[in-house]
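In what follows, a single structure is set out as structure tokens and then discussed.
Only one protein chain is missing; all other protein chains are in place.
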Amino acid sequence: MLAALKEKVLAANLELKNRNLIIYTWGNVSGIDREKGLVVIKPSGVPYEDLRVEHMVVVDLYGKVVEGNLKPSSDTPTHLYLYQNFPEIGGVVHTHSPWATAWAQAQKGIPCLGTTHADYFYGEVPCTRPLMPAEIKDEYELNTGKVIVERFAGLNYLDFPGVLVANHGPFTWGKDPAAAVHNSVVLEEIAKIAFLTKALDGNALAISQELLDKHYRRKHGAGAYYGQAIT
Amino acid sequence: MLAALKEKVLAANLELKNRNLIIYTWGNVSGIDREKGLVVIKPSGVPYEDLRVEHMVVVDLYGKVVEGNLKPSSDTPTHLYLYQNFPEIGGVVHTHSPWATAWAQAQKGIPCLGTTHADYFYGEVPCTRPLMPAEIKDEYELNTGKVIVERFAGLNYLDFPGVLVANHGPFTWGKDPAAAVHNSVVLEEIAKIAFLTKALDGNALAISQELLDKHYRRKHGAGAYYGQAIT
Amino acid sequence: MLAALKEKVLAANLELKNRNLIIYTWGNVSGIDREKGLVVIKPSGVPYEDLRVEHMVVVDLYGKVVEGNLKPSSDTPTHLYLYQNFPEIGGVVHTHSPWATAWAQAQKGIPCLGTTHADYFYGEVPCTRPLMPAEIKDEYELNTGKVIVERFAGLNYLDFPGVLVANHGPFTWGKDPAAAVHNSVVLEEIAKIAFLTKALDGNALAISQELLDKHYRRKHGAGAYYGQAIT
Partner (left out) sequence: MLAALKEKVLAANLELKNRNLIIYTWGNVSGIDREKGLVVIKPSGVPYEDLRVEHMVVVDLYGKVVEGNLKPSSDTPTHLYLYQNFPEIGGVVHTHSPWATAWAQAQKGIPCLGTTHADYFYGEVPCTRPLMPAEIKDEYELNTGKVIVERFAGLNYLDFPGVLVANHGPFTWGKDPAAAVHNSVVLEEIAKIAFLTKALDGNALAISQELLDKHYRRKHGAGAYYGQAIT
């Protein structure tokens, strides 16, 4: 069942490790089959070095385990809420990568201070509000998804392929699990460069709208001219 | 004698090196056999690349060498005092890992600024007071254990699997040597993320009690739902 | 066509990756054959692990593709403008290496705070002005080259083998592609050391003219006595 997607989700989980974004079991990747309405996700708390394709858990969009002997990631309700509300994404990633997590812990969005950032995010990387006590107490992981979606009111989730959850860490997404991991790696790097920039000049300002448009549009959308034409 | 424990202690020492927490001989791991009341510990000043299982030193809880041709770690009295006072721990680790050591040198506990931290420590990572001149002069390593235990007055050592010794560095513990090393790795990572957070916002506050409870209890205790059920 | 130069450009691109200056496709290296007036450059957006010598693109100094099935790097017009205006350079590199990019994002040149820097740059690493909106909108990559050359009014590009483009990142050059990569690695390292120095003392001053002269002239020009005589 969903053999190809399971392979992709496994590979994307292992890539997180290879890219040094996680230690131990501190992250998770999922992927969705939109036609079947099923999500494949990493099991909870299994070390990356032991992960096999048969450990991948299949859940439906309501969180019911459809296949698999292991419990899915404890963050599964967050992933599912994102799939429900961001209909064009195919993969979701959560990590505690240190530079991005530091911004999340400081409850600050990452300002767009340069073209490296503008190549991937069409402006500041958004940071959610902290969850309220009641939102933490019950259905915490679902409510984590809800504050993310709330934060995207007025923002196009395709133009901002990730978010910082206040006091927690980053979630990213993409057209498939590999793209979501790619965006996690990028987010960590731009979080680092932004940190260093702010340390050099606490008043460093976001780049101009023109430079943001130029770089983002160079790589995304109808007028993009970066990379090779898809044939 | 204690062959299995020696293997575990050796493996845990080597894991410290593999995780890049130490250079040269800057760390030590021990493990205890509670039934026999014997502790296995790394010998003093032997390079990690040369460590063999037969180098492991067996001492009793009073520090008497029961087996082994080498001198035990100079920090042995600290380890023994922790085993005596924290009856449910099975392994102890000491390192000079740089981010945690920086907090220790600044004589600051590490505030709980996010969920990464709350997954492992039920609040601020405590920092001891500096030792008094008389405590340094005689029985220094024993007194290092004493200021740690003193610092845990009113704290449950199972909820805080590590400590910073002021002007010195971190000690961690766990149910066995491997778990103690795991906690050293985690402590170094949360020390780094907390440092970066404070650099972004010197006024960043500890997370709410609700979020602390949620994350800590998600992984620890009767209501834990993270990871796979132990069968 | 230009088989030897293609090999050099490929090797220099791969060296960027080996030196950990780039992730994914975030950099590009070119080299020029001055006699033929042709430039070999990395194709746009091709992952480094897939790069083969036959992917290298040959363009003339006006940007016309002379050989190759792939699109050249989107930064090609910047490279070409540098070759046109800096007649003694043989290779150009662009990266988003994090420490150098942070200085670029802060719109600050890197002051010459020590001999490490003075061994390679005869003073502050210059930073360009930001591009104007009109310069961004049309012929952005060409205009990136123009602000670099504008910044070098009164500076000898041979004595400063690199520059920071404001809000963007570093470009470096050298007598051939390998030398340009060497200068990228050096620039990243001196950017890091200068960052750390400024964090220790925000008022740290540039070294004296005498020390700058001594170190730069020890390695460059007629009186150089560093290294082995070229035979």
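For reference, chains read A, B and C in written order, and residue numbers begin at 1 within each chain.
By definition in this document, a residue touches a chain if its C-beta (ideal position, glycine included) is under 8 Å from a C-beta of that chain, and two chains touch if they have at least 3 such contacts.
Quick caveat, the model's predicted, so the values are computed rather than measured.
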Omitted chain - touching chains that are shown: B, C
Option from B:85, B:167 or B:208 whose C-beta touches the chain left out: B:167
Selected from B:46, B:158 or B:206 as touching the chain missing from the view: B:46
Chain C residues touching the omitted chain (full complex): 113-116, 182, 185-186, 189, 192-194, 196-197, 199-201, 204, 207-208, 210-211, 214, 218, 225-229
Missing-chain contacts mapped onto chain B: 23-26, 43-46, 70-71, 74, 96, 98-99, 101-108, 130-131, 133, 136-137, 140, 167-169, 195, 198-199
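Operating definition for what follows: only the chains that are shown with their structure count from here on.
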Fraction-based call for chain C against chain A, same above half, different below: different
Between chain C and chain B, distance of the C-alpha-averaged centres to the nearest whole Å: 46
For chain B, residues that touch 2 or more chains besides their own: none
